[in-house]
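Of the protein chains in this complex, one is absent; all others appear in place.
Each chain carries a letter (A, B and C) given by its place in the written order, and its residues are counted from 1.
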Amino acid sequence: MTDVLVAVALLLVAAAATAAVVNRDPARQAFVLSFLGLSLALLFTYVQAPDVALSQLAVGSALTPLMILLTVRKVTRGSAGGPARTAGPGRRPDRGTARDRRPRRGERR
Amino acid sequence: MTRRGRLRLFLLAALVLAAGYAVACLDLPPFGGDRHPYGDRAVHAALARRTANAVASVNFDQRAMDTLGEETILFAAVLGAVVLLRRTAGEARTEPEPARVSAGVRRLGLALLPVALLVGLYVVAHGNVTPGGGFQGGVVVATALHLLYVAADYRALERIRPVSRYELGDAAGEFAYTMTGVCTALAGPAFLANVLPLGTFRALASAGTVVLLNAAVGMEVACGVVVLLATFLDQAVEIADAPGGPRSADGAPEEEPT
Amino acid sequence: MSVLPYLVAGWIFLVGLYGLVTSRDLIHAVGCLAVTQSSTYVLLLAVGYRRGGTAPVFADAPAGARVVDPVVQALTLTDIVVGATVTALLLALVVQLRKRHGTVDPDRLSELRG
Partner (left out) sequence: MRTSDGWLAAALVPLVLLAPVLWRVATGRPRDRLIALNLAQLLAALALLLASQGFARSSYLDLALLLAVLAPAGTLVFARFVGGVPAAPFVRRIACAAVPATVLPLCAAGGVSRQSVKLLVIGALLVAGSVVTSSGTQESAEADVADPAGGGTGPGAAGGGAEGGVPGD
């Protein structure tokens, strides 16, 4: 019975890894990577490695996705600085709204 | 090299690698086989040192030197990320907005935070007896603190997270590990030798130096991950780029190669 | 069954490499590297598995129990956590590249260099 579990988990891991690679958009890839972490943790449990499974669960469930998503946010909207964009109450409403559109062209020339 | 050329080269190399690897697989000892000379010796040594968790015994006793290396990589990686992502001249710091999170999520987060912290500490503390240890538990503790960010908001997290203290804790973990090694070298036969009393098998206080090294690693991992996430959060939530947008090399024009 | 885990490890490795080679986005490439890395975990644990064995943790098992190899598990578990911080370092590099060059597409980055 253990062999069946291991085999199914292995196939699941292989499928999740493939899906993680073919998802080209990093934000969407993060979901699949999280799933890959889960399926790896299950596989590790079935090959009697609970220590490793714990490690994988701890890292894969929240830490890696958070880092990837934060990087995506920083990179795709690098110039906006996040919250400042939508003019919060009394928080530099002028920063980051028009600025990232203006000077770039001139500098590239 | 063009994209197409690169892909062709990769496919060729992958084909060769796959063929070689498949042949090698057929010659590997079959999956689930019974011959594990290293494993048997490691288990024997772990039992001799009254460490119920043989994996922890390998990590923090039999191959403690190796783990010092791993820990140093971790330390260096955190340091590198902090240096890379530090706020440079010309980058403005913006105040994060208070997040509007629903009451249910907020309550869940606040209820889960102490539980998660406790589970993390439990995983670290029982590292020498049950599955777990400093590496896993440290990550859990750090993740638990960030429940405040996802369930409340960034400012709530900042209140309980003086980053400089966690940086100190990160270094202290690394220092404690090395100093344990130095002390054992002074007191006994070798660097990182297990010289402390071994205690009773399956008890929390067993396995000698494993407990100390485990705690040191737990501290370093927890603090290191907190610092790491803090730098990322700083970049993504608080720091706006230098005026002129991201293309102008952070207000340091001499570094722009074009 | 006796070679399936090894083959799966090889497949994950190759798929991850394929993603790395064809990636148009460095963040995606870092994700692919994480996938590639996980192939080593699968391979190591497959090598250490013993049929009918249980975890080498004797908290709730008799001391003479038939157990799997703890050495490979120790290698893997540290690598997972250390690997995550290295992933973070790479992501930090990506953020820095984006700041300096305005793109995270590796092809455009090499064009920049001339």
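We take it that a residue touches a chain if its C-beta (ideal position, glycine included) is under 8 Å from a C-beta of that chain, and two chains touch if they have at least 3 such contacts.
The structure presented is a predicted model; accordingly, all values stated were derived computationally and were not measured.
*Asks:* Identify the visible chains that the left-out chain touches across the whole complex.
*Replies:* Among the chains that are shown, those touched by the missing chain are A, B, C.
*Asks:* Touching the absent chain in the whole complex: find that residue among B:25, B:46, B:82 or B:123.
*Replies:* B:123
*Asks:* If the hidden chain were put back, which of B:28, B:45, B:73 or B:101 would touch it?
*Replies:* Missing-chain contact among the listed residues: B:101.
*Asks:* In the whole complex, what residues of subunit C lie against the chain that is missing from view?
*Replies:* For subunit C, the residues touching the absent chain are 24-25, 27, 54-55, 57, 59-61, 65-66, 102-105, 108.
*Asks:* Considering the entire assembly, which residues of subunit B contact the chain that has been omitted?
*Replies:* Touching the missing chain: residues 96-97, 99-105, 107-109, 111-112, 115-116, 119, 123, 130-132, 136, 140, 143-144, 146-147, 150-151, 153, 237, 245-246.
*Asks:* Mind pulling the subunit A residues that touch the left-out chain?
*Replies:* 1-2, 4-5, 8-9, 12, 15-16, 19, 22-23, 25-28, 30-32, 34-35, 38-39, 41-42, 45-46, 48, 50, 53-54, 57-58, 61-62, 65-66, 69, 72-73, 75-80, 82-83, 85-86, 88, 100-101, 104-105
Assume only the chains that are shown with their structure count from here on.
*Asks:* If each chain is a node and each touching pair an edge, is that a line, ring, star, complete or other?
*Replies:* It is complete, because no pair of chains fails to touch.
*Asks:* Measuring centre to centre with CA averages, how many angstrom lie between subunit A and subunit C?
*Replies:* 15
*Asks:* At which residue positions does subunit B touch at least two other chains?
*Replies:* Each of 32, 53, 55, 131, 133, 135-136, 139, 225, 228, 232, 235, 241, 245-247, 258 in subunit B touches at least two other chains.
*Asks:* Which residues does subunit A have that touch at least 2 chains other than itself?
*Replies:* Residues 3, 50-51, 54-55, 58-59, 63, 67, 71, 74, 78 of subunit A touch two or more partner chains.
*Asks:* Within the complex, which stretch of subunit C touches subunit A?
*Replies:* Against subunit A, the touching part of subunit C is residues 1, 4-5, 8, 11-12, 15-16, 18-19, 23-25, 27-28, 30-32, 34-35, 38-39, 41-42, 45-46, 48-49, 51, 53-55, 57, 67-68, 73-74, 76-77, 80-81, 83-84, 87-88, 91, 94-95, 98-99, 104.
*Asks:* Looking at the complex, which residues from subunit B come into contact with subunit C?
*Replies:* Going through subunit B, the ones touching subunit C are 3, 6-7, 10, 14, 17-18, 21-22, 25-26, 28-34, 36, 38-39, 42-43, 46-47, 52-55, 57-59, 63, 67, 70, 73-74, 77-78, 80-81, 84-85, 129-131, 133, 135-136, 138-139, 201-202, 221, 224-225, 228, 231-232, 235, 241, 245-247, 249-250, 255-258.
*Asks:* Could you pull out which subunit B residues touch subunit A in their complex?
*Replies:* 32, 53, 55-56, 92, 94-97, 123, 131-133, 135-137, 139-140, 142-143, 146, 225, 228-229, 232-233, 235-241, 243-248, 258
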